[in-house]
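Before I ask anything, let me first share the structure, which is written out below as structure tokens.
For this depiction, one protein chain was excluded, whereas all remaining protein chains were kept in their positions.
Right after this comes chain A.
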Amino acid sequence: MADEDETKEYRWESGYEKTWEAIKEDDDGLLESNVADLVARAKRKRAALKATGAIQLGMMRHLFVVVDASACMFLQDLKPTRFLCVLKLLEVFVHEFFDLNPISQLGILTTKMKRSEQITVLAGNQKKHIEALQQLKDLSCEGEPSLQNSLERAMNGLKNMPAHSSREILVLFGSLTTCDPGDIQKTIKALKDNNIRVSIIGLAAEVRICREIAKKTGGTYNVLIDDHHLKELILSQVQPPAVAGSIEASLVKMGFPGGTPSVNDGTSDSSADHAPAYCLCHIDSETSSLMGPNGYNCPQCGSRYCELPVECKQCGLTLVSAPHLARSYHHLFPIKPFIERAQVPDTTHCFACAKLFVEAETNVYECENCHQIVCLDCDLFIRETLHTCPGCASDPVTAQMKTN
């Protein structure tokens, strides 16, 4: 960083950046339409950057989140304290993560007092993680963090995971120092050998070793500007990352419970499938295990579970339902970005929402495949949430699924 400054002048020496000139008033003296336009452009730019499509994505993810719990996390530059702000955002992150990656697993570690502690093991159950995060609020932050210890512990957890999964560590680091027992370069080398990608979000300032770790393992390193930026950075980790290139592909055996016998299907539905039984997910808890006729039976060993997705404790089979896998399919068939055009007098209404195009809307968006015109808001909605072009789905030729 210091070398770069020698070539260009210091920030106070360079001219003023007149950022206020970007905003102009329109004819009536109103700023609203201009601001809305700028916001929309920024949104489109970000959405367009995401749409790549040709890159292989790691769908089955095993992610460890390391939360810094050292003394510096009690600083109040993020309200109410850095630690509480991070925990709150992590709850949102956990929810979105399992929403978008239903067959992935998550684990939480903390680091304080020069050691690292495991809060939750790698699991696919959303509720356990959120409960653990809520209990963590009472934790007292003290001592020094240890980057190497937490990375080593996460690595031990990830080493035994199957080779086809995407192994990741996300570190939320608030301190400017770290207290390590050995040579962190050896840890970095081991991480690289095990194909583990480490992404770090710095809460204070840029730390050189963090930049090095992220660069060598293929992850990202960002330092936040304010709490909104922190939310954006954390939520950007929810999207499946591009595969590092050396992940082995394999066929994973999975069970799909919850079938009802249909007329054309020959599977038998014995009364044992619907009889009340103790479920295996609550069998360890102190309160009596949940008993009920509703639930899912593992097709391989017959054990009962309340919710999916889950890994069967008895036989090790991963149990999912078809919608869980379907949630990730939209990454594999992304829509091409719509072409921006000036308004055409022929089409008066947006195809998707039937809104009348007004004079103020200068640009409309056209799909390459079906040539239907949509407005800006529908374009953003389709790109971010719907993941299907209504025009292509309404055309008998293009409505067919791209596979087969």
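Quick note on the criterion: a residue touches a chain if its C-beta (ideal position, glycine included) is under 8 Å from a C-beta of that chain, and two chains touch if they have at least 3 such contacts; residues count from 1.
Here is the rule we go by: contacts and distances are computed from a predicted model.
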Protein name, per the UniProt record, of whichever chain is missing from view ("Trafficking protein particle complex subunit", "AP complex subunit sigma", "WD repeat domain 75" or "General transcription factor IIH subunit 3"): "General transcription factor IIH subunit 3"
Residue among A:A132, A:I225, A:A275 or A:A326 that touches the chain left out of view: A:A326
Hidden partner interface residues of chain A, rising order: 56, 59-60, 164-165, 248-260, 262, 265, 267, 299-300, 308, 317, 321-323, 325-330, 332-333, 348-349, 351-356, 374, 377-378, 381-382, 385-396, 399-404
